[in-house]
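Attaching a single structure in C-alpha cells format; questions to follow.
All protein chains but one are shown at their positions in the complex.
Let's turn to chain A:
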Amino acid sequence: MLNHLRPALVLLGAFTLLTGVAYPFAMTGIAQVAFPRQALGSLVEQDGKVIGSSIMGQSFTTDRYFQSRPSATVGPDPADPSKSISVPYNAANSGGSNYGPTSKALIERVSADVEARKAQNPSSPVPMDLVTASASGLDPHLSPEAALFQVERVAKARGVPADQVKALVERSVEPRTFGLLGEPRVNVLALNLALDKVGSQ
C-alpha cells in the first residue's frame, strides 16, 4: 500500500500538470494563432459592438425579423434570484425542455404555437422545427421550410416584395456538408443581418 503512494501522488501531480495545465494552455496558444476568430467565440461585431456569435442562436421576436426556434432556456428571476424564469436563448445556461414524448405540457405548448403560426401564415403547413424547442435552447438555425414559412410576414412588416425576401432565404440555405452530412439549414442571425442590408439599400 505505502509503496504505491509515491508513484500515485507523483504521477497524479505530473499528469495534472501535463493534461490539466500544459495541454489546455498550449491548445489555447495554438488556437489563438491558427484560428483566432473561432477560438474567441466567433463573435459578430457591428459598429464596434458585439451583437452575438455567428454560431450561437439568439432570440428574435418582432415580425421584422425571421424568428428563431422556441427555446426552453431559463435564468434567475430578477425579483428573486433563488427562482428561475424563462429566458429564451440564455447563452450562459443552455438546455432543452426535456419534455417526454407523451407529456401533456409538451402537447399543449406545441398546440398553442401551431395555432399562433397558422394565424401568421395559413397557406402552408407549419414546419416541425418552428414549434419545437431545440436541445441547447441556442439553435442558431431554422430548416429552409421554417424560414420560407416566415417570408410573407417579414416582407409585409418591412414593406419589401416577398419575392426579394424569398430569394434571400434561398441564397442563405447551407446544404449538407459534402452533400452528405447533417441537414440543410439557414443561419437565422446571418439571414437577418442580410435582411437589414437589403432594407438599408
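Basically, contacts are C-beta pairs under 8 Å (C-beta built on N, C-alpha and C of every residue); 3 or more make two chains touch, one makes a residue touch a chain; residues count from 1.
Quick note on the criterion: contacts and distances are computed from a predicted model.
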Checklist outcome for this item: By UniProt, of "Cytochrome c biogenesis protein", "Potassium-transporting ATPase potassium-binding subunit", "Urease accessory protein" or "sn-glycerol-3-phosphate transport system permease protein UgpE", the chain left out is "Potassium-transporting ATPase potassium-binding subunit"
Checklist outcome for this item: In the whole complex, of A:79, A:119 or A:181, the residue touching the missing chain would be A:181
Item to check | In chain A, positions touching the absent partner | outcome: 1, 4-12, 14-16, 18-21, 23-24, 27-28, 30-32, 34-35, 38-43, 49-53, 55-62, 65, 69, 89-104, 106-107, 110-111, 114, 118, 125-129, 131-143, 176-177, 180-183, 185, 189, 192-193, 196
